[in-house]
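Excluded from the complex is one protein chain; the other protein chains are retained at their positions.
A, B and C label the chains in the order they appear, each numbered from 1.
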Amino acid sequence: MKFVFDRVNLKALTKELVALRRDLHRYPESGWTEYRTTVRLLEELETLGVPVRFGEEIHHRVTMYGLPDEKYDRDCYQRVLQECGREDLLSKMKGGFTGCVAEIEGAHPGPVVAFRMDIDCNDVGETQDVGHFPVREGFQSLHPNLMHACGHDGHAAIGIGAIRLLLAYRDQIHGTVRIIFQPAEEGLRGAASITNSGALDGVDWIFGGHIGLKLNELGAVAASSRGFLASTKFDVTFKGRAAHAGASPEMGHNALAAASTAVLNLLAIPRHSGGSSRINIGTLHGGTGRNVIPEEAVMTLETRGLTTEINEYMSAAAERVCKSAAAMYECGYESRFMGAAGCAVCDPELVGRVIRSLKTVEGISRIEEDFDFAGGEDFTTMMSRVQSKGGKATEMVFGCPIKAPHHNGFFDFDEQVIPLAAQAVAKIVLDLCSESDAK
Amino acid sequence: MKFVFDRVNLKALTKELVALRRDLHRYPESGWTEYRTTVRLLEELETLGVPVRFGEEIHHRVTMYGLPDEKYDRDCYQRVLQECGREDLLSKMKGGFTGCVAEIEGAHPGPVVAFRMDIDCNDVGETQDVGHFPVREGFQSLHPNLMHACGHDGHAAIGIGAIRLLLAYRDQIHGTVRIIFQPAEEGLRGAASITNSGALDGVDWIFGGHIGLKLNELGAVAASSRGFLASTKFDVTFKGRAAHAGASPEMGHNALAAASTAVLNLLAIPRHSGGSSRINIGTLHGGTGRNVIPEEAVMTLETRGLTTEINEYMSAAAERVCKSAAAMYECGYESRFMGAAGCAVCDPELVGRVIRSLKTVEGISRIEEDFDFAGGEDFTTMMSRVQSKGGKATEMVFGCPIKAPHHNGFFDFDEQVIPLAAQAVAKIVLDLCSESDAK
Amino acid sequence: MKFVFDRVNLKALTKELVALRRDLHRYPESGWTEYRTTVRLLEELETLGVPVRFGEEIHHRVTMYGLPDEKYDRDCYQRVLQECGREDLLSKMKGGFTGCVAEIEGAHPGPVVAFRMDIDCNDVGETQDVGHFPVREGFQSLHPNLMHACGHDGHAAIGIGAIRLLLAYRDQIHGTVRIIFQPAEEGLRGAASITNSGALDGVDWIFGGHIGLKLNELGAVAASSRGFLASTKFDVTFKGRAAHAGASPEMGHNALAAASTAVLNLLAIPRHSGGSSRINIGTLHGGTGRNVIPEEAVMTLETRGLTTEINEYMSAAAERVCKSAAAMYECGYESRFMGAAGCAVCDPELVGRVIRSLKTVEGISRIEEDFDFAGGEDFTTMMSRVQSKGGKATEMVFGCPIKAPHHNGFFDFDEQVIPLAAQAVAKIVLDLCSESDAK
Partner (left out) sequence: MKFVFDRVNLKALTKELVALRRDLHRYPESGWTEYRTTVRLLEELETLGVPVRFGEEIHHRVTMYGLPDEKYDRDCYQRVLQECGREDLLSKMKGGFTGCVAEIEGAHPGPVVAFRMDIDCNDVGETQDVGHFPVREGFQSLHPNLMHACGHDGHAAIGIGAIRLLLAYRDQIHGTVRIIFQPAEEGLRGAASITNSGALDGVDWIFGGHIGLKLNELGAVAASSRGFLASTKFDVTFKGRAAHAGASPEMGHNALAAASTAVLNLLAIPRHSGGSSRINIGTLHGGTGRNVIPEEAVMTLETRGLTTEINEYMSAAAERVCKSAAAMYECGYESRFMGAAGCAVCDPELVGRVIRSLKTVEGISRIEEDFDFAGGEDFTTMMSRVQSKGGKATEMVFGCPIKAPHHNGFFDFDEQVIPLAAQAVAKIVLDLCSESDAK
């Protein structure tokens, strides 16, 4: 017989979670600038009376990869300060120390169970098309070129939803529940900082989850994932020499020509017979004026590979391509590390328990054991850390219909996944913290 | 015997012109946003009591090529409004109607003699190197990524200097002197608008001038130029389709790959046996985020040719390359015309007169007849208009040592060229408006 | 207990098969020109008294993909005619009708069991390095730029070996054994023609096999394979316009520039998230003289994909890239289909029987069930045909150490795999044609 969260008004909860998600959707914040998002979560947790840590104490300064430039950070901070006051909270986050870690102490002793939700948005502009659901309902992004196009607004709402469900059953919890609201997942940047801060110390079980992906059916849930692509993120700068394009083109060292050569040859890095590989030059900005030979070009790129070796093959080749392209145009060349994630394998023991729990959740109609994630996810950093200390980890996927691919301006997901996933998360935690296990 | 402007204190004038030039250098303004520059000139002219027209009346709205985007324009306007008040003047210029046309009525009837000075800066960042003269003297650019790196600050000062010299000899002037302070020469944008407004109507003689170029010797002056490169300026936008670079790279239509392909193949357009050709992709901006297949890329480019035919060959090839590159990646493609200039030929009659005048100017040690300009200059648009109405035109070059090529962040010129060129301009005008000619 | 082919002197047989293999290695012949190879096999079969069909009767003229040009074919034919006389046999093959189909009639009625061996070489030059085994033993290729670098010389010898073993046990054979020596496997060209000729009609069981690949251990055998990459082969010709590179470069339409643009952008076709994809531009030949703008460029290319869809995605993208590159340089463009193979799935029923047989073969130490072939193989065409008529098919791999990757000039394999594979093939056939099955 399926478990029902009978101590909670699920209908009312759903309404509140959807409202929360839409509010976050309206104010998307890019990695390391989730000031408003974090304030919003802190206020929710405050109301619920859940203790929470945030700011520098949950971060490791040296491994805060891919921080935005200072001016951008300052502008974001100021804007949020004006929007919501709360300098008491914000001042602790200043400089990118966003996200938070909540903790529910169960009524009885037991293991430490953690789950992680990521909260940042994408650097993508949201469509203004009237057929787009957020537009129709009036909650589309208010920030140009920023959008929750990967469902992390939903993740945050699921996290709050699970907390609310768990609080109602605290008397049955044997152990401690730690909930990590992680910043800067996009770009695989935030997990290392949280992990290295010690925020995962003592965790026995940890799981994460993502909505959508290629599991586009409500009620379908994957208990574990494989195919995490190892990934490296880096920025490359070509430094050439400007010259007047009409009067002395031969005096220039064309940084944009170097970068364009790099783009084509990066995309042309041979496929690897050992498994999936990826490369993307996400952005390129070069040149100063129409009639000036471009003296600088900057690109942001990433490589991926099914294994660490394949990813290293890709990033070594990428480095070689960029270096050679720079030399071709007598340009200087700088490469700056911006983030990375490795591969990770889900623990069968935990996966088995998750499957058993999922079978008892109302609304879950299909359980997949081994979803092909086929992408990078910096949760693997957390998984590896917990596993290295003897804990167990898995990454789930909560299926739901989506309207366009992730990271696309038309992305939209079925909000019904929020309450369903919240229940699934809560049920898994309750089962892991049940009396029998605690003994 | 050489002519001496004995009614003017040349030493004092020089000091003031240098101060004016440095002030303009400190506040460089890009094409169509020369609000402060224009205010500064208007105030000078006001003080001198010279009648001046400005704002919409000297522009032709439809041919104001390559206007900046509205937000940028508004921001510039607001900043200048705060800096210098003078809403009385600024409100007339709002929307890019910068520049001005002054007119000195001589004491006697005679021809209309015009000269033109351009006043805009470059989209180039100025070096902070302590060896750079403007840095050492503390007048370097206060605006990031903007710099007077082509000497138009000097041109403006020369214009004011010539006016001051001419005013002292107004009693000897037979005719009218019209001085055009033109905006947006960079990008070959501003001349068409001024010309089409009718501001050149009635002009009998017109000349322009540029400092530096490859004539790097103080005292050397070219009375005429050849080798103007015809030029076309346009912006190209590639519109692709975003997709997650890890999860579904095959779903993307990579606008940046299209643009990079275009860059290389644009530079590879075959040289033309008929004479010089040029192409430059001055800027390229593409992509939204590191892990998103770029959905848009925008480039600003220009072609040049020794003849109109060669320039048309280049721009037709460029169009074909961009179109094909877009098709290769299933991207949409838009091309937007941003400015142009043709070729023009200096009139021997006027050149002869200029040479005769130059020979009488103290400090001019060498006169070139036929300088190879080897670049684009939208003054050719004014030349062609005046010539089509029966007037005569020439473009001069005032030699001086320069520290780095034009449009380079280290550009700097010998300020002694300012008083010298001002005297040359004034002397040419005085000779063209002398009693004997007026008859 | 392991089966021993006690009616045959295995030591002597091994010696003869190795000699045959080395003879074939010395005279490698490219697809559709295996004149000497076929004559050699026909003579062996004649000696053994095995009936054999060859020439036009085993081919389907319309689907003889990727035939060489007529002159090359004629030259090969003439050379072989001079080398070995046998016009009686050769005249039937003239025009590329190479390969042969042998048939052993068992003593008793039963099913038709077929196996296929490919016999063509690669367009690769063999190393002259003294450390290279064929060089040391004096049987390296006598034909420049041709080499058995994929082990098909071994395949042919295995086929003859299996026939000799089977002939010794003909009294125990219930059914018919059909052996297909197929030409032109490289380029995935020959299988279609043989298949469409009807040569597979009536086959109940069919299997093929390849030596080496990534199974580099003698005694390891794979009973079935997956991961066949669907593939399309085509040639692309760019037709431009020649011009004098010094006197009028602008008059040329540079076919080589178009081809080079195509090369880079073909390699840059995005990876597919659905599984492996491949693209290779194997050869490019362009231009006529150093100072002439190249007027023609020809490339041979191939795409591959884990599924037919992925391969079609690749070949459609390739077509688009080439077409756009041609348009970019005002070149004409022609694409010519040269061969293809689809995907295929091995039949579990046959695979199970193969595994049982392999377990009884002396020298086989490890059996893999599901080898990742990760390449194209036109045997899939035969598999699909037999399966479509209700028969069963599988593709095996006979492991052995190799000295360099397949298709490399240093390729060499351990000849001990020949007798071992011959026994494996014979034992599988004997078991499929055993009394119990025939009933």
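Here, a contact is a pair of C-beta atoms (placed from the backbone, for glycine too) under 8 Å apart; a residue touches a chain by one contact, two chains touch by 3 or more.
The structure presented is a predicted model; accordingly, all values stated were derived computationally and were not measured.
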Only one of C:10, C:81, C:135 or C:284 touches the unshown chain, namely C:284
Thinking of the whole complex, not just what is shown, which of C:272, C:304 or C:385 touches the missing chain?
C:304
Which listed residue (B:374, B:396 or B:432) would be found touching the missing chain in the intact complex?
B:374
For the chain left out of this view, which of A:320, A:336, A:366 or A:389 touches it?
A:320
Could I get the residues of chain C that touch the absent chain, sorted low to high?
122-125, 145, 186-187, 213-214, 229, 231, 233, 242-249, 251, 254, 256-257, 259-261, 263-264, 267, 278, 280-294, 297, 300-302, 304, 338, 374-376, 405-409
For chain B, residues touching the missing partner are 264-265, 267-268, 270-271, 273, 276-278, 374
Over the whole complex, note the residues of chain A touching the chain we left out.
247-250, 252, 254, 257, 261, 264-265, 268, 270-274, 293, 313, 320-321, 323-325, 327-328, 330
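To be clear about the criterion, only the chains that are shown with their structure count from here on.
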Please flag the chain sitting at the greatest distance from chain C, going by CA centroids.
B
Chain closest to the middle [Cα centroid of all protein chains]:
A
Centre-to-centre distance between chain C and chain A (centres being mean Cα positions), rounded to whole Å:
48
Taking each residue of chain B in turn, which ones touch at least two of the other chains?
247-249, 254, 257, 261, 264, 293
